[in-house]
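Structure, as structure tokens:
One protein chain is absent from this view; the other protein chains keep their places.
Think of it as A and B in the order they're written, each chain with its own count starting at 1.
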Amino acid sequence: MAASTDTGVDLRTRLQTWLPKLVLSPSLAIMLVFVYGFIAFTIYLSFTDSRMLPSFGWVGWDNYDRLFRIREWNTAISNLAVFATLYIGISTLIGLSLAIFLDQKIRGEGVLRPIFLYPMALSFIVTGTAWKWFLDPAIGLENTMQLWGWESFSFTWIKDREMAIYTVVIAAVWQSSGFVMAMFLAGLRGIDNEILKAAQIDGASNWNLYRRIILPQLRPAFLSAFVILSHLAIKSYDLVIALTGGGPGNATALPATFMYSYTFTRNQMGIGAASAVIMLMTIAAIMVPYLYAELKEKK
Amino acid sequence: MAVASADTAIRTSRITRAFIYLFLLLFALFYLLPFGIMLVNSLKPLSEITGGNMIALPQDWTIAPWLSAWSTAQIGVEPTGLRPYFINSLVMAIPAVVLSTVVGALNGYVLTKWQFRGSTIIFGLLLFSCFIPFQIVLIPMARILGLLDIAGTTPGLILVHFVYGIGFTTLYFRNYYAAFPTELVRAAQIDGAGFFQIFWRIMLPSSGPIIAVSFIWQFTNIWNDFLFGASFASGGSAPMTVALNNLVNSSTGVREYNVHFAGAIMAAAPTLLVYIVAGRYFVRGLMAGSVKG
Partner (left out) sequence: MGFLDIDNVTKSYGAVEVLHKVDIDVEEGEFLVLVGPSGCGKSTLLNMIAGLEGITSGEIRIKDRVMNGVHPSKRNIAMVFQSYALYPNMTVGQNITFGLEMHGTPKAERETAMKTVAQLLQIEHLLDRKPGQLSGGQRQRVAMGRALVRNPDVFLFDEPLSNLDAKLRVDMRIEIKKLHQRLGTTIVYVTHDQIEAMTLSTRIAVMYDGYVQQLGTPKEIYDSPANLFVATFMGSPAMNVLPVRLIERDGELHALVSAADGQERALRITHAPPAYAAYKDADVLLGIRPEAITDPEGADRNARNIQPFRNRVTVIEPAGADTFVTMTMSGKDCIARMRADADVKPGHDFDFAINMDKAVLFDPKTESRIA
């Protein structure tokens, strides 16, 4: 109720117009300090010579300069590129397929849906623990296959510097694709059935129905899935720690693990801060336009 | 969403349907296998795991790994089992969940029913906080917790989870209250109810579903958190996820896989339980938060 230019307002009404602002203000203050203040502080630190503790000697772009010359950071960046691409792509593909198939009046949908979804209730640490062992050649899948008589079966990705990052993709897809399915399923259920009936009367085959009518209407679900998955990908930390610990060597390092180890174990806080800033900027580049569009639409 | 009622107009042939069922069942297997095998193997003696087939049922059923994981396993330097850390997580999660839900409910109420100039911008600021990579706040947060003298303690973690939960809970309640008829608020105003009376007597009694969503979401997130726990908790105050990671990755002694599995299932149990009991709300909550933004 925008009543700002109106005349003569009594005390109760005036109090009532202040109360909402009063109620919201602690949250705003907390956000300004703990989110935006902290971001500013971290950005500031990324331009200082902080090592084990914050220190305030200004070094300009030095930390960023050094950051991009550290091999581990470059590994982390290219790992992230590989991981994010495959993770988003495969999760979307699986999620969409499962949603479309589940939407065909499947008997037992009520049983299947929770099975597809439950991994997202788990901690990444639990997921990591389960897959770490499942993929361990000595006792997991490889061992089992060999015991079953497939002597030459070999699956050693988790120990392989080249392939280890793909095991992270497998575990992450396992955890999130059910969630993507839920998003697409909700989108599919939201499509007006009369449109589908009309298209069938127009003679569209199932393939054309999906390609021309249904998928285009799922655009919002695609967008949401992309935004959320890319956000999860850039933040990924726990899974790598639990699954591979960043190894072998630092073959599965991601920016998040890099930031943590440089800041807290290698006492290179300035560089750690710089890497966090890069992460923030990457996420902001995806999130800000998305949020802006969402809020504007809602207005 | 997803009540199996949608009357899809699409017809499929028998062969296609067989393929669809096969596909769905294969994926059900894919999702069930890692956790299922973990469960089976947590009931085996260690020798059956290292020497045997992971898919085989235990020849020698035992709950010893569970007892060990719960009360005697070596976590870090102390042979305490996971029990104290489980309690840590509960003591941390419950107040943080309640606090952030209360604040989120009030925020959502203000942001939908008492909008003022700039309230959309404030909502935008709150919303963005849901999506920052938490790495960006780790360093200053460590400093602030130190200054407040709650570094390495459970109250410190409660504060952290409360602060970074507000964005999500506000989002949920805002989306829910946006669909709540404004005429009800106006009627109550004419009836003479004030700001808090309207909230308490009119809004809250109708907020059951969204309170459930907020509780489930916050509980899952806070219980499953690892980054904050690893960064801001020390030794005895660590939450369950950190303790589990310590248990699994301890480099001393024999790797007691069965104990690790029992521990992992313990760490997963509360959120799985919440999911099984209130799964429908859980999904709906995620949809509200993500799709509607």
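Details
One rule holds in what follows: contacts are C-beta pairs under 8 Å (C-beta built on N, C-alpha and C of every residue); 3 or more make two chains touch, one makes a residue touch a chain.
Keep in mind that what you see is a predicted model, and the values were worked out from it rather than measured.
Although one chain is not drawn, the whole complex shows that of B:A151, B:A188 or B:A278 it is B:A188 that touches it. Within the whole complex, the absent chain has one touching residue among B:M38, B:A73, B:V110 or B:I202, and that is B:I202. Those residues of subunit B that touch the chain absent from the view are 181, 183-184, 186-193, 197, 201-202, 205-206.
Here is the rule we use: only the chains that are shown with their structure count from here on.
Rounded to whole angstrom, the centroid-to-centroid distance between subunit A and subunit B, based on C-alpha atoms, equals 15 Å. By the touch criterion stated above, subunit B contacts subunit A in their complex at residues 1-2, 4, 6-12, 17, 20-21, 23-24, 27-28, 30-35, 37-38, 49-50, 52-55, 103, 106-107, 109-111, 114-117, 119-120, 122-129, 131-141, 143-144, 163-164, 166-167, 170, 178, 194-196, 220, 223-224, 226-227, 230-231, 241, 244-245, 248-249, 257, 260-261, 264-265, 267-268, 271-272, 274-276, 279, 282-283, 286-287, 290-293. Across the interface of their complex, subunit B is touched by residues 1-2, 4, 12, 16-17, 19-21, 23-24, 26-28, 30-32, 34-39, 41-42, 45, 54, 94, 97-98, 101-106, 109-110, 112-119, 121-127, 129-134, 138-141, 143-144, 147-148, 174, 178-179, 182-183, 185-189, 193, 196-197, 200, 206, 209, 220-221, 224, 228, 231, 234-235, 237-238, 241-242, 245, 255-256, 259-260, 263-264, 269, 272-273, 275-277, 279-280, 283, 287-288, 290-292, 294-295, 298-299 of subunit A.
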